[in-house]
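Only one protein chain is missing from this complex, and each of the others stays in its spot.
Note that the chains take the letters A, B and C in the order they are written out, and that residue 1 is the start of every chain.
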Amino acid sequence: MSSPNLLYGEVEQELRDSVRSLLRDRCDWTAVLARCESEHPYDRQLWSTLATDLGVTGLLVPEELGGAGAGPRELAVLAEELGSSVAPVPLLGSAVMATSALLACSEASVASEAVTTLATGSAVGTVAVPLTTAPDDPFPESVRAQDATLSGTVPTVVDLEVADKAVVPAIGEDGPGLYLLDSSAPGVTRTPITPLDLTRRIGTLELDRVPAPRVATGPRAERALHHALTTAAGVLASEQVGLAQHCLDSTVDYVRTRYQFGRAVGSFQAVKHRLADLWAGISTARAVARDAADALTGSSEEAGISVAVAQSYCCDLVVLAAEEHLQLHGGIGMTWEHPAHLYLGRAKSSQLTLGTAERHRNTIATLGALPAP
Amino acid sequence: MSSPNLLYGEVEQELRDSVRSLLRDRCDWTAVLARCESEHPYDRQLWSTLATDLGVTGLLVPEELGGAGAGPRELAVLAEELGSSVAPVPLLGSAVMATSALLACSEASVASEAVTTLATGSAVGTVAVPLTTAPDDPFPESVRAQDATLSGTVPTVVDLEVADKAVVPAIGEDGPGLYLLDSSAPGVTRTPITPLDLTRRIGTLELDRVPAPRVATGPRAERALHHALTTAAGVLASEQVGLAQHCLDSTVDYVRTRYQFGRAVGSFQAVKHRLADLWAGISTARAVARDAADALTGSSEEAGISVAVAQSYCCDLVVLAAEEHLQLHGGIGMTWEHPAHLYLGRAKSSQLTLGTAERHRNTIATLGALPAP
Amino acid sequence: MVDADELRTRVRRFLSEHDPAGTDRLDFLRARFDAGLAWVHYPVGLGGIDAPRALQTVVDEEFAATGAPDNDPLTNTIGLGMAAPTILGHGTEEQRRRFLRPLWTGEETWCQLFSEPGAGSDLAALSTRAVREGDEWVLDGQKVWTSLAHTARWAILVARTAPGAPKHKGLTYFLCDMTDPGVEVRPLRQITGEAEFNEVFLSGARIPDSQRLGEVGQGWRIAMDTLMNERVAIGGGNTAREQGMIGIVSETWRQRPELRTPGLHERLLRLWVESEAARVTSERLRQQLVAGQPGPEGSAAKLAFARLNQLISGFELELLSQQGLSYDDWSLRRPDSTELTSRSPGYRYLRAKGNSIEGGTSEILRNIIAERVLGLPAEPRTDKDVPWKELPR
Partner (left out) sequence: MVDADELRTRVRRFLSEHDPAGTDRLDFLRARFDAGLAWVHYPVGLGGIDAPRALQTVVDEEFAATGAPDNDPLTNTIGLGMAAPTILGHGTEEQRRRFLRPLWTGEETWCQLFSEPGAGSDLAALSTRAVREGDEWVLDGQKVWTSLAHTARWAILVARTAPGAPKHKGLTYFLCDMTDPGVEVRPLRQITGEAEFNEVFLSGARIPDSQRLGEVGQGWRIAMDTLMNERVAIGGGNTAREQGMIGIVSETWRQRPELRTPGLHERLLRLWVESEAARVTSERLRQQLVAGQPGPEGSAAKLAFARLNQLISGFELELLSQQGLSYDDWSLRRPDSTELTSRSPGYRYLRAKGNSIEGGTSEILRNIIAERVLGLPAEPRTDKDVPWKELPR
């Protein structure tokens, strides 16, 4: 086994710089906060710019399908930056989950056509599973496929309210299948759920005899879904690293300039030690997130354990970072007019997203031969 | 349910004062350290003085049987003080475990006679179970009783090398029974185990057809053993409180007088906050240990949950206290010629003694109706 | 000294003379105050009879048993817990007579104008100015995190009267009329979406010198007394097992077996043990107070409360899984009181974050324990003897 590449390459640094520069102009936190109580909680225009000007909504997608022909490593860098700004865009549902799932079904021409629309930003996608689904969970059974139509209900589907397409796992007469749903079709009901995370929305998808083409079936459908969820869990780790790093940086800035008792708060040793520990945690999170992103470029066996390590580490670390961010800002962090709560909502929700730490540790128990009693 | 009395009464304070004064004279740490590598690791003379001058080796024993006619609350205060000095005396085996077990069998005259010898300090006792046995563990089956003799092996029996008597749980033809062993009888082999805790010794007891009278049988034997182990686990919590308090006090003294960077180490905020947290933990430990001691004066149902809460809290807290004691003493604490390692050895071993925290939490799951998945 | 039996007798005599059902609520409360049965440890004539403080529960229980109206203490927690003892301790005889009776009966409620955007943990750094003009003081500045400011009739307030003096020595304590036109109250929206607290802007607000509490320049010492009373009020409480957050998640655990996993079980039991241990610790503190051995465990109790509330509410979201991704209502509104059980788990999670900040941050409480309980040396201070106006901010 050769060593994974845990650093950022030059192309990745350039990608980071251009995304960061765009977000600085278009996605400062006052804009994010104002948007989250508006009628349009997602910033569709920002997503379009990311697609057309930077070409980063299709990083996973080969060039011949209209994408950037990059891969999970580059997608992870994008996720870091979007996480750092809690950008209200459908990264997870569209550019990660739906794109991965459809790419794994690309023998079906309808699937590869759909991938192109997602890659170019002309459509937004998602995968119709509860957002808490872990990669190793059994294939979902809440939607039934019969007579080429889908019926059933799926709660907490990510990015649902802006999704034009949804990849729907369903059980047909001949077993598991993935179907490509057009969300404007008759029989589709999408009901938003008031979210804890104001910058990433969820909703309940109800399907009543909705026609939808099948894009994969049997073991291939199971593999495609597993692949999409593993990729998403791995990329989410990088999003969490970006968010945690933002929380640390913002806290360090604050405690250097906030004075109490005639001293900068950041000169108090207990504060310093907490931030030093947090910094060490984020350094570690960055290493395992890079490892997961790198492993996703390889075989699924290698990716399994790396993603499980990264998620089980990062999903708790990001909550610690957001909680320290809040606490060390004191009263000001507890106000609505400070962005700390946006970061906390994203961090805490992301802890439950795509499998809790315990769920990922169970994967490790299996893959690492450390059986439960 | 009336409120438990969580304070120390006047009699308890007087008991504490007289024990503390004796230990100051007779059991300073240099003496304990010197003894622990000698041929006589237990201080039998100190135990005799505790018996004859202070009359505290039989606190649980009624006056008519030669004891002090006190109870678990007073015994817990004694345990705090002996724990505070890591005194090398057979408190746990003799004054707690063997005494409780024999008192619960006092219908048998041989049992009540034995209790008197333990109460007056003329003999030392123990209970022949592995020291890690939890109160709710099944009745031990490693010793068989046949034809009025005992055969079998019991590892990690506490205070074994100084025990004149041992209460032995054994399985006879008619089920569980408790037997009163004379450790000088032929067929008895006692092999010391090199202990992590240099101030509380353990050994392996081997029995080869040793005659021993039965003092309880069937459910009565099971109840007596359960009672002895529950009492011991509850009293151990107070010993842990005494030890933890010593560790805190000694650390506070040290950091007030140790200067680095031109300041007392105890003026550094990270050190202060750790000690503040430890102090809060010990305050809590003291409250639950008092609650357990008080509950042991009542019904066994009440005692069950209080003892489980006390042990599951105190057995981890005492390790934290001993570890902080070591770490905050810096290099000096890492040397043999400093008592920190005696406290650490006792603390860590006591964490495994009479059931780990997880074992006691399982008891709470049962009694508190919080079932496992 | 009065004992419990005598107190019971007095209450019964009072009740025989004032039928709780037949007397106007306010008349009943005023009469109870005048009979010295309001707060029995207060002096005669000010609502008490100089009885031991521990006997208050005897009186309260007697009145409660007859269904007598109470003074609705939850609507005036700051008045009863903080303003009253401070006025008693530092007020003039006129101030005590003017303020304590309507305060106790609930006719006049109170809030506290201490914290400022630039003075949180370091209260002595506050910068609201009070300038003397004749018989009045004119106030300018901003206060923050003021609960009940939008309903309170009066406020206890600390302001800077001598900016050239060292920070702790230039402060003065006032009783501020919240209906003064120079006082503006604005809701302060929190991370939960609601506005439980307020910002209070003082723009030329006027306070007569007769409403100054204590001497000019003594504000810091008096404010410390006020806050000490806050800590006493927070501690204590003889509660049953599984109250509060731990009760909520224990019930969820029992009722929803499908949510259970081994890891969550382990964590639930740890939290249950810690909650139970915290409860027993508070009970021990209560017994110490009753026995006249006040211990310093009150600060530890608040530390544990904050820590456990945060851990358990975070655990609850993980336990609930999908449901933990949602929230009930983000809209800006005024909560009636902090009703943890009626709101969603997400609300509990966010609201608990404030527990380690409000009423003394966990960091400050640890400093207090380290210095006052353990006797560890204070850190080097550079801000104590310098004129306030020259301090870095």
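Rule of thumb we're sticking to: a residue touches a chain if its C-beta (ideal position, glycine included) is under 8 Å from a C-beta of that chain, and two chains touch if they have at least 3 such contacts.
As the structure is a prediction and not an experimental result, all values here were calculated from the model.
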What are the shown chains that the omitted chain is in contact with? A, B, C
Touching the hidden chain in the complete assembly: which of B:32, B:326 or B:364 does that? B:326
Contact footprint on chain C, counting only the chain that is left out: 262-263, 265-266, 379-380, 382
Even though one chain is not shown, chain A touches it at residues 3-7, 252, 255-256, 263-264, 266-269, 271-273, 275-277, 279-280, 283-288, 290-291, 309, 312-313, 358, 361-362, 364-365, 368-373
Residues of chain B in contact with the chain not shown: 37, 130-132, 155-156, 193-198, 202, 259-263, 268, 270-271, 319, 323, 326-327, 330-337, 340-341, 344, 348-349, 351-353, 356, 358, 361, 372
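FYI, only the chains that are shown with their structure count from here on.
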Please classify the inter-chain touch graph. Allowed labels: line, ring, star, complete, other. complete
If chain centres are mean C-alpha positions, then the most distant from chain A is chain B
Approximately how many whole Å separate the CA-defined centres of chain B and chain C? 43
Nearest whole angstrom, what separates the Cα centre of chain A from the Cα centre of chain B? 53
Mind pulling the residue numbers of chain C that touch at least two other chains? 261-262, 264, 363, 366, 379
Considering chain B alone, which of its residues make contact with at least two other chains? 268-269, 271-273
